[in-house]
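Presented below is the structure to which this report refers.
Removed: one protein chain of the complex. Kept in place: all other protein chains.
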């Protein structure tokens, strides 16, 4: 990632890029298992400074790419166990993981590991879908039930959860009922159209306070014009500019981890979805606690 | 379409999805004959409720997919005759057709059938082009002359016609002269840039009144970034959000039919143009008279 | 180009479309050598009138396509020499060149030829990058150093240079330092998001006055959603509507030449990047001095 | 499939086309879940007669497409159970299933259902891989262990098993050891290069006798030039002509079922891999017992 | 084509490359209207000498590209009339036309013009299909009936017609009945598999004698692996080497015209189908009467 040094563990690092090449939790088009490989390849175009915000992350933090965690492609619950255990090791030494997904299932075991260390977390969740389904095809674990599982296990501080970019048709008459009942703030895409999200992010920062929080960014939160390489695209989504406003708007928060999920690169022969993913991960790095600007 | 039941005729239906796999009226890049097949395939991702508007179309209306009408690929006038005759049967029993095109030529025989039943129609026409040419290569029937033919045959209530998204270079010094002379309202793309179209749609609703009207949506009304899979793309077009504002803005009108035309899927290997088309057809279904919200 | 007559020289022309099929100055993805071929192919969809502005360029000016200049693919400095010499001939008789690139290296020898005739030039430069690097891999000439070379040779009237759409990560803590030191106006993409650029262009017109100026348009100034077919895409860029506002905003200026560079068509199988380039070149033609509107 | 009537069950049929949209047993590139959809779409080009062999399958047999069986995308063993149960119903009434895969995992539960009815089966298995691995990532069920599972459960008549087209690098020094130990005949691709397979098929027919046998055709048995749309391509494979020789060479055998697996259509934007799959399934239909030639 | 001089008419030429951008006779996937444009673009890679045969066509003959003939996209019979009239002019002065198609419909009016001058012609016809259908959708003129129309009008010397590469499923129990009744020689693809076609071509040369003959080459005669960019691909076709054997095998015959049809370039993003077409046209040029070898 970003031509960074590669090392085997998170030992001694402030921040680690980690790949999770899993896509068997995908309901529609699989392929996110190749997200880490392609995001890393496209990240070769990134340079060291953020010319827009002045952030100089490599001056401030020890950062490396620690490769991919092992997953079990043929057994989702076992994959979740493997991911959780790997992330426990990563966060044990105080390292902040920046995850290259993989489908959204992976956020569940990552949050298990993070909440075990930090307690219930605030969440900025960008996505076309709330991912609060109960079960699919009789299974409790897949990429559409991630945040319901997290709620059930007490991993989230529900009053500090915001879901941005939600849209699309639904199986239920009231698709946001579950989110609302938990106290989540749901910001539908319609409320974002043609609007700067800086005012929203001011409110979000106030809501998050200085307690630990996590950023989970599903690339399908963006419009398919910008991110065709994903498994469950929904029309009329966010723009990359809004994505940057959201991430940059998290500057100052007590971020303990981030992920960028659902890049399925074979649906975008231009490589631009992976490039977008690489840029968003770089921007997440630039807003981590301790990053100085020049 | 949408995993709906397939049936052979419109008998007993309130609404029918109908495919018209014709593209021999295309001036530039053909391929819209495969629009119905790909729109149906991508519609598999749609679910039953409109989470943004609350519409529950399948609670309110009997809806089915009645397959494709027969066309004569080698004879455009004969294709028009076949389409017109098929639509006469469809609308005879009161069924509202939602058409999956096909190139824009097909709207001409569809409006022949609809106007025969309802009289001259109001029209919300989204497109990059006015499609009011007189003839091309000596022929009167092709996808660029559709609405001139309709005017000549009295199928349109010209004071209730609005054309939205028009742009691009032209063969004539005054490309909107014909439209203006008929009393059409032409809304160029420039008037839509960076703007919500809700105010426009309030005016359109007032203009349409409660008399019968039709929605004809050429996917090239949208910017090619969102809809690359089409035959005559023009830069700097509408956004999907604006498309939703237009369609949702038709709620309450006396809609007697709708079409979504010019999806030429082979120019979009991601499948997203067809997905967009499927979503827009679902949104049209959701604003039909009689659809209740939950 | 635009099905115009092809002729061997600029003799007797007011305006000439010229191709420069060079891409060996590219730092990341090559392929812009095929820009001229694909822009010409897609320009077949353009018609003679600008329906938005009323411009009728072919009524006012003698315009032709004079083909491609010779380049030396294996020797960049020699290519620059060949381009400069060709453009000296083109501009000798008063002809305004509209260039189909090619990578951005080519603007350097073009401006050598133009400044030799007109003196230091004003510049409207649309791009994701300032292209003011000093050297790469030890070489002074490549597509990232173009405007530093131009400054060093006195080809630019630095108080009349504006760079629009700049963004992305950088190698330097202060990436705009050089531009600022020369007196360039740098308009980052962030200042363009969700905004009409008409106010900016009013200021630009005042700044340019009626002295000679040049338009250099790198297609990567636009967001990769609109222009995936380019070598160094950067996320969160301009829209085609803003591109039109910039070019149309140059109407009335003393334009002595224009280029559209960095279309690398193999990264966009839809052909839409080349189509966009063809449209932008047509719009440049429409704002040249002497073009009347009908 | 082939514009055949669609019906809900195999009741009253001699032959049923069945889709199994599962790809979670895939080790490398997923996507075969969309194999059935694309094979059906491309099969629209097939006509009723086999002009090469004279076979007229629809004169001789009652054939329909009975749609897709249900699978559980998030649980491979449960998917296998669902498939096995569905196939038990299909074969109960004497219907021969022609399966559209899906990854090669699905052949295991299909053979469970068929062997339960017919006893241990002969097998003509075309593939780049023997699919006789023991386990992967600790799991016994995935697309590389199919035939070892079948052997262990006694589903195969090992003296009547032939594997054709095998090639590629291997994890084991002796990759064919297991196959040989069971008595399989392994025909490496090297023995097929530049050769008609008619002599081989004469031997295979003799080996199979008139006892029940099955054809399992992995599209990656063919060279990637002909079938790029698959998950684990291996270079230097069979040609379509050889594929036809193999299938046509099975004429006269007591075929009780066939499958065509591992078409992952998103890796072949031309659609030709799916077209190839559709043709091979048609050819299998043409060699079923009872098909007459005209 | 081949960077040859472009001129407006065939006046003074021995050989003319001519484009016929028509595809409205296509039964399945349209797009061959762009065949001429893409074949010309890819022909830029061709050089002046045939290194395999020693032919130096430009030393021996006056050759130019005379552009595209006009067609009427919206009226097939009128297109045929336009093509026939254009070709009458081309052949009037003794020029041999080498045609860049376009779908196979165009060979019908071309042969009308050629037979009017030369009398009934011999024919080497390479194709997956015999194109001797009677009518489709009630129409007599489309790309599947070309050679039946030619027979009916006496344009062919039926004892000197050979059809090579025929294969695929059929609508009729005896698909070659019509061809056989006329006395055509039909060489199915099965007879070509893995075989040099030089022996066949020796027989063909004997059959043709020194009377006028025509080469009509449908690119779908080749296997889709080599020529994916076509409208009605059929598996298990000829190889490019066999195509060269066929064309080179025509050396010495009294060739009065040739065509290369059914290149639909949008189905082959690599450009290789058009490149193949360009090469085959060059090889046809190299076997024309009067071409010397060095």
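Order of writing sets the chain letters: A, B, C, D and E. Residues in each chain are counted from 1.
We adopt the following convention: contacts are C-beta pairs under 8 Å (C-beta built on N, C-alpha and C of every residue); 3 or more make two chains touch, one makes a residue touch a chain.
All values reported here derive from a predicted model rather than from experimental measurement.
Engineer: Pick out which of C:27, C:182, C:207 or C:254 touches the chain that's been left out of the picture.
Structural biologist: Among C:27, C:182, C:207 or C:254, only C:27 touches the chain that is not shown.
Engineer: Write down which of C:76, C:166, C:201 or C:247 is the residue touching the left-out chain.
Structural biologist: Reading the full complex, the residue touching the unseen chain is C:76.
Engineer: So which bits of subunit D touch the chain we can't see?
Structural biologist: Residues of subunit D in touch with the missing chain: 28, 166-176, 188-190, 193-194, 223-225, 228-229, 232-233, 235-236, 267-269.
Engineer: Given the full complex, what residues of subunit E touch the hidden partner chain?
Structural biologist: Residues touching the hidden chain, for subunit E, are 45-52, 54, 56, 194-196, 223, 225-226, 239-241, 243-244, 269-272, 275-276, 279, 282, 294.
Engineer: Using the touch rule from the top, list residues of subunit C that touch the missing partner.
Structural biologist: Against the left-out chain, subunit C lists 23-27, 29-31, 33-34, 72-76, 78, 136-139, 141-142, 266-267.
Here is the rule we use: only the chains that are shown with their structure count from here on.
Engineer: Can you work out the whole-Å distance between the CA centroids of subunit B and subunit E?
Structural biologist: About 40 Å separates the centre of subunit B from that of subunit E.
Engineer: Could you tell me the distance, in whole angstrom, between the mean C-alpha positions of subunit C and subunit E?
Structural biologist: Taking the average C-alpha coordinate of subunit C and of subunit E, the gap between them is 43 Å.
Engineer: Quick check: how many Å separate the C-alpha centres of subunit D and subunit E?
Structural biologist: 38
Engineer: Which subunit B residues sit where two or more other chains touch them?
Structural biologist: Residues 194, 223, 225, 267, 269.
Engineer: Which word fits how the chains touch one another: line, ring, star, complete or other?
Structural biologist: Per interface graph, the chains form some other shape.
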